[in-house]
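Removed: one protein chain of the complex. Kept in place: all other protein chains.
Showing chain A:
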């Protein structure tokens, strides 16, 4: 079920009322309602996906249990590897198997029918919930958390519908205890949740989907546009991606608040970062933190790369981590290129330099706010996102070539989406103006009178209804 659908508009109030009125007296009752609702929410896509998520949940629930019960380190490791094999195996089969075979065939010039590719679709949100459960098992193994003995809570933790299909990727240490805590209804929290949800819907339906029309037109036929028009398209994609994904996160976090839950912040105005390193501290924060804790740190500090010097080890670990972050988005060389490009820049930004007699890393110097640091960051993001958006590496290169070689810069230029571009401006102004808060409508009471606040909400609802397009899935659902 999509957040931006009429179905969700019916589903949410029904679950909300059942949760707070029918299930209010018992935590288990509330959890049971959440679990049924989450499985319904997910099963609407395809009920077969449910079998996979239930299987993954059970594997990790029991893996966690047996890891904590195991008396020897060897057994603990065995259970950890069993869990990892299942999770990564599922991910590989559904997401990377066909890509792997296709490339194997190309590499060794094997005949077309050497391997049979699988005719399967990737279950929605697979990468998100798989990472969440992997995180749980590793944390139990590292003794950072105690495994839960309550299977209902664990199933809820894996399938909690607001963040099930596109994050934020929550840590067990943060989300799991919330299913054990007594949850009582708080007016202010619910109100704040609704406002964040509304803001998220605006970003997704009005800003992202409408910008997407122009992006689609330009990316599909770059040869029909002048170089500046293509750059305009690439910039628009930058904002489409942000509005789409951060819009999803806002809806997820807002919805969770309605049920008394707190989810992690996933975005902190990433395009205002002064360096690529800084960008990854603000963009899809829960994913970059996940990779930092479970991939980068073990690689950089572990024995696997022990034969390299400390600085080389760090650089290689970074490149591997960023390559994997790229590939996490999908089985395509374009994503790998995107990740590696970022990795290279982060490695460069990690080099030490001297400024005004002080030794500091390049990204620290950039983050002091030198005037061109934002320009540098955004320019790099625009270029790297061309790889992210293009369907193949060749197409990304064509796009870049068109930018350089087109003679008439503004050939065939128009805004394509006309006045709707104004919504992007509204989004940027609102988010920058209220950058101290998790969403622009937070704590507005002290600043704007009720009539103005309601006017703004009505305007957003009007825009959502008026400028809503036939339902478009969230970009990150495919990952």
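Here is the rule we go by: a contact is a pair of C-beta atoms (placed from the backbone, for glycine too) under 8 Å apart; a residue touches a chain by one contact, two chains touch by 3 or more; residues count from 1.
Heads up, the rule we're going with is that contacts and distances are computed from a predicted model.
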In UniProt, out of "SGNH/GDSL hydrolase family protein", "Spermidine/putrescine transport system permease protein", "Dihydroorotase" or "FeoB-associated Cys-rich membrane protein", the chain dropped from the view is recorded as "SGNH/GDSL hydrolase family protein"
From A:101, A:152 or A:190, the answer for touching the chain not displayed is A:190
Consider the whole complex, including the chain that is not shown, and state which of A:71, A:359, A:419 or A:466 touches that chain.
A:466
Where chain A meets the left-out chain, the residues are 6-7, 10, 17, 20-21, 24, 185-187, 190-191, 194, 454, 457-458, 461-462, 465-471
